[in-house]
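One protein chain omitted, others in place.
Here the chain labels run A, B and C in written order, and each chain numbers its own residues starting at 1.
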Amino acid sequence: MSVANESHQEAQNMEHHGSGRYWLVWAALLVLTLVTVITGRMHIPNFALAVALLIATVKGTLVLLFFMHLIDHKGANRLVMAVSVLFVLMMLAMPMADFATRFRPANPAGSHLSDLPDLNFLEGKTGAHGSTGGAHGAGGHEAPSGGHEAPSPSGH
Amino acid sequence: MSSSAHTAVATPGVPRLAQHFASLEVQNHAARLGMWLFLSTEILLFAGLFVCYGCYRYLFPEAFAAASRHLDLTMGTVNTVVLITSSLTAALAVHYAKEGKSNLVALMFGLTIAMACAFLVIKGFEYSHKFEEGALPGPYYRMQAVQLPGVPLYFTIYFLATGLHAFHVIIGMSVLVWLMIKAIRERNFGPNNYTAVELGSMYWHLVDLVWIFLFPLLYLI
Amino acid sequence: MSNLADKILFLPERASTFAEKVDNLHYFVVGVTMVSSIAVGLAALFMFFRYRRRTPNQATEYVVPNLPTEFLFVSVPLVFFLLWFAIGFRDFVFYTTPPKDTYDVYVMGKQWMWKFAYPEGPNGVNVLTVPANRPVRLLITSRDVLHSFYVPAFRIKMDALPGRYTQAWFEATKPGTYQVLCTEYCGLSHSKMLAEVVVLSPEDFEEWLKDQKRGRLAGRQDALADTSLVPPVARMAEQGQKLAGSQGCFKCHTMDGAQHIGPTFLGMYDRMEKLEDGKTIRVDEAYITQSMMDPGAHIVSGYKNVMPTFQGKLQGAETAAIVEFIKSLRTANVREGASQGPAYEPIQ
Partner (left out) sequence: MNPSSSTTAEGVLPAHDAHDAHHDHPSYLVDGTTIKSWLLTVDHKRIALMYLVWILLFFLVGGIFAMAIRIEMLTPGPTIMDAMTYNRTFTLHGMIMIFLFMIPAIPAVFGNFVLPLMLGAKDVAFPRLNLASLYIYLAGAFLALWGMLNGGLDTGWTFYTPYSTHTTTTVAPVLFGAFIIGFSSIATGLNFIVTIHTMRAPGITWFKIPLFGWALYATSCIQVLATPVIGLLLVIVSGEQLFHFGLFDPARGGDPVLFQHLFWFYSHPAVYIMVLPAFGVMSEIVATYSRKNIFGYRAVAYSSLGIAFVGFFVWGHHMFVSGQSTFDAGIFGVLTMLVGIFTAIKVFNWVGTVYKGAVEFRTPFAYFCGFLFFTVFGGMTGIAVATTSLDVHWHDTYFVVAHFHFIMVGATIMAFLAALHYWFPKMFGKTYHEGWGLVSAALIILGFNATFIPQFLLGNYGMPRRYFEYPERFQALNVASTAGSSLLAFGFIIIAIYLTYSLAYGRASGQNPWRSKGYEWLMASPPPTHNFVGPQPTYPEEPHFYVDPKKAEVPDVV
């Protein structure tokens, strides 16, 4: 009776609580919001992102566990969440590792991981300027090649 | 979710049991698991944008910092509070559904929907402000104040992420409206019949959850 | 042995130091693949006959693997796979980290041609000339969309990203001409985006460089004055492109196929154009020259007669250079088999 057991177990976990816990969680969330705003305004060097993400994670966990009752929904429900979070992190980690360890000129121009200038912002042009001719804006990167190229036609 | 459809009600207090389910327990179990799976797809849907954000922020840190200063922090904070509170009322709705107090369920959902509207209105003001400033995605970026590589990307991501989120807010609202009408019309929620309410509010909490992460990333750093 | 293997596997000739490494691992991997596929196949076949069904409802005994068996199933392939990875990654690192003293060449892919620029000056379109036995580093970029620079004989390949530089390096082992193909789908003429690497012996390469430099000098007075050193087509075209830029041709004519006030230069040469009077005309040197001197003579249908004459504005050599430049924008630039470096095509 494996299946029945699983469902039965699930139903058992659904015992009814008072509404107090919701108010508590709500208060906690508001406080944390306040904290994150304050710390955010301070613009702590290096740690700003870490702090903000930490607080956000705590808030998210509260919502998941109590508002969404993940604390009652056991088994597969939790596994689903855990796996999806894991994949999100993986999806974030590998591309960032890629940018960090790439051949520098292969990174987006103008970024602090590249030595090439971003044409759209050379002499305070607006970003819109780069839009003419789409990718052709990149043509100007031939600077290193000793200026052997004609100016990109899209410039005209 | 069609799962919520399975609990369309025949006799008061007890939802109809679809013929292919062994028992009500199984039916609710299935509905919940289905909902969690669906929510995980939503998370991975937003993940794509979070990845873009993460990578480009990593590439253009100062640009992103400078750009985020140009968002209206007060409006953002107010929106956060509004959304969190709407989440509370949604949670309470489930609570009252379990206790069979259909009026209170309707009321709570009513409040949630009202706050959702408030959220959208505030967002609307923010958007219009951005349009005036010219802080727009990619080629439409016109804001002379900040001229750094990566800033147009920031606003591309800002509009995509908040736009997608707003879209989910609207979907969530329509679900809640449906549930509210259900609560008023049928007024037969109870300890054995609250799955629909629970799933609906779970969706709303997800909308809240996404915003909890969007808010600091976009406004604070 | 390896010759036979090359024939069976249709491997192109090996002309770089990296190619050696790749092919050795290739033999190893493909060899094991063949053997294991055949082994599994034979084992299966044997059992099909050994254990064929005797009676319709035949019962069979209950066989399950013991732990050692499962362990074998995992470990044996794992050992091979990790070994291949180790060797392969060692070679890959070798390929992605160029040595210090490389000879750098800038490569630009654009729809649908390859351009090469050398530090010393000379340029080339669709012909890359490099010395043998010397590491050459390619700094690859693109002007429009993704391309990929692929030389089968060298076993090297690297994508060209617009607005970025990727690098690839090789050390050619023997003089000759090797084909370059584009392996990243880049649109209509993707399959025509071919070029050549001409590997010269070091001394020939020095000679070639000198020629290029002298060619440039001569080019200043008159590219065609001194017929003793005929400037390669590539450099003429490159000059022509500069001229076209300075003369403002690009105000009306694009190089990327986009229609503008005037017809695009891309693929214009040798095209059959329909004229306003209904006649058709082949765009050859004569027609291009005439259009520069007397634009109104034959207007291609669909365009207005707005082009100013360049009579007197352009020297004969300059005109020739611009013609060469337009010719270099042919999308079809395929040359099959061995060719002797930059092909010289006489003007007029």
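What we mean here is this: a contact is a pair of C-beta atoms (placed from the backbone, for glycine too) under 8 Å apart; a residue touches a chain by one contact, two chains touch by 3 or more.
Given the structure is predicted, the values throughout are model-derived calculations rather than measurements.
Enquirer: In the intact complex, which of the depicted chains does the undisplayed chain touch?
Expert: For the complete complex, the undisplayed chain touches A, B, C.
Enquirer: Of C:105, C:128 or C:161, which sits in contact with the chain we cannot see?
Expert: Per the contact definition at the top, the residue touching the missing chain is C:161.
Enquirer: Of C:174, C:192, C:214 or C:260, which one is in contact with the hidden chain?
Expert: Hidden-chain contact among the options goes to C:192.
Enquirer: Which candidate, B:47, B:67, B:107 or B:206, sits in contact with the chain we can't see?
Expert: Selected residue, touching the omitted chain: B:47.
Enquirer: Touch as defined at the start, partner being the missing chain; which of B:67, B:84 or B:157 qualifies?
Expert: The single option touching the absent chain is B:157.
Enquirer: With the missing chain put back, which residues of chain B would touch it? List them for me.
Expert: Residue positions of chain B that touch the missing chain: 1-3, 5-6, 18-22, 26, 29-30, 33-34, 37-38, 40-42, 44-49, 51-52, 55-56, 59-60, 137-139, 149-150, 152-153, 156-157, 160, 164.
Enquirer: To test your reading of the contact rule: which positions on chain A touch the chain that is missing from view?
Expert: Touching the chain left out of view, chain A contributes residues 1-4, 6-7, 76, 83-84, 87, 90-91, 94-95, 97-103, 106-111, 118, 120, 127, 130-131, 133-138.
Enquirer: In the complete complex, which positions of chain C touch the hidden chain?
Expert: 9-12, 18, 21-22, 25-26, 29-30, 32-33, 36-37, 40-41, 43-44, 47-48, 51-54, 56-67, 69-70, 73-74, 77-78, 81-82, 84-85, 87-97, 144-146, 148, 150, 152, 155-159, 161-164, 166, 179, 181-192, 194, 334, 336
Simple rule for what comes next: only the chains that are shown with their structure count from here on.
Enquirer: Centre to centre, using CA atoms, which chain is the farthest one from chain C?
Expert: Following the centroid criterion, the farthest chain would be B.
Enquirer: Whose C-alpha centre lies nearest the centre of all protein C-alpha atoms?
Expert: Chain nearest the centroid of all protein C-alpha atoms: A.
Enquirer: Counting only Cα atoms for the centres, state how far chain A is from chain C in Å.
Expert: 38
Enquirer: How many angstrom lie between the CA centroids of chain A and chain B, rounded to a whole number?
Expert: 17
Enquirer: Can you name the residues of chain B that touch chain A in the complex?
Expert: Its residues touching chain A are 22-23, 25-26, 28-29, 32-33, 36-37, 39-40, 43-44, 47-48, 50-51, 54-55, 58-62, 65, 73, 77, 80-81, 84-85, 87-88, 90-92, 94-95, 98-99, 138-142, 144, 147-152, 191, 198, 201-202, 205-206, 208-209, 212-213, 215-217, 219-221.
Enquirer: Please give the residue numbers of chain A that touch chain C in the complex, ascending.
Expert: Those residues of chain A that touch chain C are 103, 105-109, 114, 116, 119, 135-139, 141-142, 144-146, 148-154, 156.
Enquirer: Can you tell me which positions in chain C touch chain A when the two form their complex?
Expert: Of all residues in chain C, those touching chain A are 96, 106, 108, 115, 117, 119, 121, 123, 139, 141-145, 161-167, 238, 241-242, 244-245, 250-251, 254-256.
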